[in-house]
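The complex appears here minus one protein chain, its other protein chains still in place.
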Amino acid sequence: MTIRTEPMTVNVGPQHPSTHGVFRVRITFDGEDIVEVEPVFGYLHRGTEKLAEERNYVQVVTLTDRLDYTSSMINNQAYCIAVERLLGVEPPPRAKYLRTLTAELQRIAAHLIAVGFFVQELGAFGTPLMYAFRSRERILELFEMLCGARITVSYMRPGGVFADAPREFWPALDRFLEDFEVEFAEMEQLLLENEILMIRTRGVSPIPPEVAVNNSVSGPVLRASGVNWDWRKQDPYDAYDQVEFDVPVGSHWDNYDRFWVRIQEVHQSLRIIRQCIEQIEPGPARLELPLVLRPDPGREAYGRVEASKGELAFYLVSDGGIAPYRCKIRSPSLINLTIIEELLVGWKLADMIVSLGSIDINMGEVDR
Amino acid sequence: MAVREWAGQELSEALRRELPEAVEGFDETAAWVNPSQVGAAAIFLRDEPSLDFRFLNSITAIDYVEYFDVVYHLTSLKQQWCAVFKTRLYGRQDLSLPSVYQVWKGADYQEREIWDLMGVYFEGHPNMKRIMLWEGFEGHPLRKDFL
Amino acid sequence: MSCQLAADNVLYANGLYRLVYDLVGTILPCWLSYVIAGLVMIFVLVNAVLLGAAVITWAERRLLGRFQNRVGPNRWGPFGLFQPLADLLKLLTKEDLTPDGADKPVFALVPILMVAPLVMMTAVIPFAENTSLAALNVGVLYILAVSSITSIAIFMAGWSSNNRYAMFGAARSVAVLISYEVPVVLSLLGVVMVAASMSLGSIVEAQVLPFFLVQPLAFFVFMAGMSAELNRSPFDVAEAESEIIAGYHTEYSGVKFALIQAAEFGGVGVVSAIAATLFLGGWSGPWSEYLGWLWFLIKTGAIVFLFIWFRATYPRLRIDQIMAVSWKFLLPLSLVNLAAVTLEVFLLRGPEGVLTTGDLGIMAVINVVVTVVAIWVFGNLIRDRVKFQARQPSDVVVPGVTTIEVH
Partner (left out) sequence: MYGFAMVKGLLVTLKNLTRKPFTIQYPEERARQHPRFRGEEFVWYEERCTGCASCAKYCPLGIIKIVTSPSESAIPQGDKYRLEVFDIELQRCMFCGLCVEACPYDALFMGSGFEQGQYSRKNMVITIDQLRNAEKHPSTWFRPQLEGYEGEPSSGRGSRSIAQGDSRFTYDPRGGPPLGWREVGREGWRWHQREKAGMRLDTESAEQAGAGDE
């Protein structure tokens, strides 16, 4: 006897506890198995690219904060690098180190969120997430010390950072690094070898490197697929050519590797921060640039960084005015979502949530 | 070990060897490709081992009022080099380009986004519909004449 | 007129019942006083369950807060003790929504069907010496029978809600409940065998050495199985909030939601009470004739703490893995336990068929060894199933970049 079944279409999102914002996937299930996936975007579309065309080059920095709001420092950095390439200027070394340092702090914060929510979606009721937020809170406090805001930092400016770090920042950073070691070790102890986490994520949704490359996937997802591609290594910007770090690479290409790569990147970020503290020298933190920037007409620049989600790039075109003529944002979250079919089809409902968590999208950046 | 960026001339010469009709010219950073030949050029750029551009960074369209530029940023992870090629579409109505979806699947959402916001249609894309805005939205907001 | 309760009545053992019965019986006919005394006891038990549920919600939220290094609700009353009350008030004032297209009678019946079995289960639990409402001689059987009503209620909820997430939750829940009945029943068989009785009162009296020492394996299986039946972490697939929103009770709101929550947390309390009775010796302890209720509460609280602790620590298993855990891990374990206990009881019991304290001690020693060995063996068997080979490295690896690899 054969049992007659029929597929069931479910709209996961835009209001769902674990779609990382207002993301919607229309999924057709056969029982609990996923047959068809269709993502629907646009619920958080704010037209950032259009808004950028109507603001001057410095004002756009405030818009970049709101792209991937979990890593606004890195967004600032990407944009400022693009503008600097457009202007053909180079920030002073201290600014470069400050940028590197804050970007790495932000990367830790963003990866903590990614890891915390990844495990939350596995069903750990908030505990790893709270531990992650406990540490992230300290980072945000450091940001408040630096620039007066925690999430929407607007810390960097074309030509450097808005101001040098206050004096009390450095001892606070030292204390944070000390405490974070302990807290993060605790989190690793809770998660890294947990058998339940292992069987839930090992071997689930592997993305072969060829598929990842063809889908333009970048960042930790690409590295988890076995490709050791990191723009901080390949195209060092700011002070990344001065510091040493390793690139963690996955060998199983699965959800666990994506989780593991993020955990390891936090360690590497800590290494980079320590080196920055050692190497940073006194000096100016900002170039003397006019308040309103006017790059030469016809110039274009592609400024990219390795953001916490992947390759974040700003493609700026100038027409000689005070505002960018075109400001294209290459958002890693959106483009990483290209693999959503390879990631989800054939797996179960429970894996779907976890896989979505493992590529760590941020709707502010997907919809822009 | 910085990534090498191909000059426009270099790329256009490499392209011209295989696809002479595809290349329209070059500038400092990019090679200019004939709009109708984008598909062929894309396949060549990806599959030719001496180019090996298997990673598509981004596709961008720029509205210059009289014409649209579409910019492709490419990277070869194996050879560690980057290149840019551009194509120019004249006019404002019924613009279309061959899709590179079959070459680089990473172009999927970016092409849809360009269609949605800029109004450049990509022929051969299997799911060419609006991505950020809803179906039935009038106009393409990133165009310079959209207010 | 004075009424006398027959000594063979199941309610005879309950002193409170007899007190009420005698008191009411002096002025009313016997059958009426029988009913009224019963209603009084039901009132007490229903309130005990609901109050217990309230206390457990509070304890769970406070403890989860502390496990997560934060405070938890602390605004209402001392230590936030009135928080459940505030939640209840909020839920009572909320609109009671029934989704369009729902099967309305079934939808409305579910909350009642969720709470009823819990209250029914409490009828046989001895809170202290001679305080169970009904000293049923088949108490264990009764509990197992009544507890499976919940699965029907859950499926009714999922079916009648006209919501696909609810359907997912219901289907998962029924699958889980049915598969976990088996190891739970088998683990309780060992207990019944050692105590040589199905009455909860006799089981408590038989525990000169608490049964979680005598049969650690049965305790382990029972706790795991009950976590699954209660939808507790790590087996909480039926209402996996990150996957299917709230599972079977996605569409419930207002009073109905309050009742379902009460049933859920009340369930934790009742199951903990049962576990405390069956495995931790229930009300027995020093001065148990006076402090029996205290020992009982402490032991129940300890089990509740265990449930909350697991919830705070573990991620959730996938539905197929939960099934695998049940059939491939817990079922063999319970069979091992059953076999070991059967052999031990057969070999150790005296000529009159009674196990002495010394016998229980010997059993405890043997069974601890059996437990460790069995969990190790079956754990490794499961692990071999989830090992994965590393893949071939890709050809797009960039040379010259120092990398670290996962092993």
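Going by the order they are written in, the chains are A, B and C; count residues from 1 in each one.
Going forward, contacts are C-beta pairs under 8 Å (C-beta built on N, C-alpha and C of every residue); 3 or more make two chains touch, one makes a residue touch a chain.
For clarity, every value in this text was computed on a predicted model and none was experimentally measured.
A.B. asks: The chain left out touches which of the shown chains?
C.D. replies: A, C
A.B. asks: For the full complex, which residue in A:34, A:196 or A:316 touches the chain that was left out?
C.D. replies: Per the contact definition at the top, the residue touching the missing chain is A:196.
A.B. asks: Which residue, C:68, C:160, C:173 or C:207, contacts the hidden chain when the whole complex is considered?
C.D. replies: Only one of C:68, C:160, C:173 or C:207 touches the chain omitted from view, namely C:68.
A.B. asks: Would you indicate which residue among A:145, A:211, A:287 or A:345 is in contact with the undisplayed chain?
C.D. replies: Of the listed residues, the one touching the omitted chain is A:145.
A.B. asks: Over the whole complex, note the residues of chain A touching the chain we left out.
C.D. replies: For chain A, the residues touching the absent chain are 55, 58-59, 61-63, 65, 94, 127, 131, 134, 137, 141, 144-149, 152, 154, 162-175, 186, 189-196, 277-278, 280-283, 285, 291.
A.B. asks: Please give every residue of chain C in contact with the chain that is not shown.
C.D. replies: Where chain C meets the chain not shown: residues 63, 65-71, 74, 309-310, 312-314, 375-376, 379-380, 382-383.
As a working rule, only the chains that are shown with their structure count from here on.
A.B. asks: Taking each chain's centre as the average of its Cα atoms, which chain lies closest to the overall Cα centroid?
C.D. replies: Located nearest the centre of all protein C-alpha atoms is chain A.
A.B. asks: Is the C-beta contact count larger for A-B or for A-C?
C.D. replies: More contacting C-beta pairs are found at A-C.
A.B. asks: In whole angstrom, what separates the CA-based centres of chain B and chain C?
C.D. replies: 61
A.B. asks: Centroid from C-alpha atoms only, then distance chain A to chain B, rounded to Å. What do you get?
C.D. replies: About 25 Å separates the centre of chain A from that of chain B.
A.B. asks: What whole-Å value do you get for the distance between chain A and chain C if each is reduced to the mean of its CA atoms?
C.D. replies: Whole-Å distance between the two chain centres: 43.
A.B. asks: Find every residue in chain C that makes contact with two or more other chains and list them.
C.D. replies: Counting only residues that touch two or more other chains, chain C contributes 395-396, 398, 401.
A.B. asks: Got the chain A residues that touch at least 2 other chains?
C.D. replies: In chain A, residues 213, 227, 229, 233-234 touch at least two other chains, as defined above.
A.B. asks: Give every residue of chain A touching chain B within the complex, in rising order.
C.D. replies: 41-42, 45, 47, 49-50, 213-217, 227, 229, 233-236, 300, 302, 304, 311, 313, 315, 317, 325-326, 328, 330, 334-335, 337-338, 367-368
A.B. asks: For the complex, which residues does chain B have touching chain A?
C.D. replies: 1-3, 29, 54-58, 60, 62-63, 71, 73, 77, 80, 84, 104-110, 113, 117, 130-134, 141-142
A.B. asks: Please give the residue numbers of chain A that touch chain C in the complex, ascending.
C.D. replies: Against chain C, chain A makes touches at 8, 10, 16-18, 32, 119-127, 130-131, 134, 190, 194-200, 202-203, 206, 208-210, 213, 225-230, 233-234, 246-254, 256-257, 260-261, 264, 348-353.
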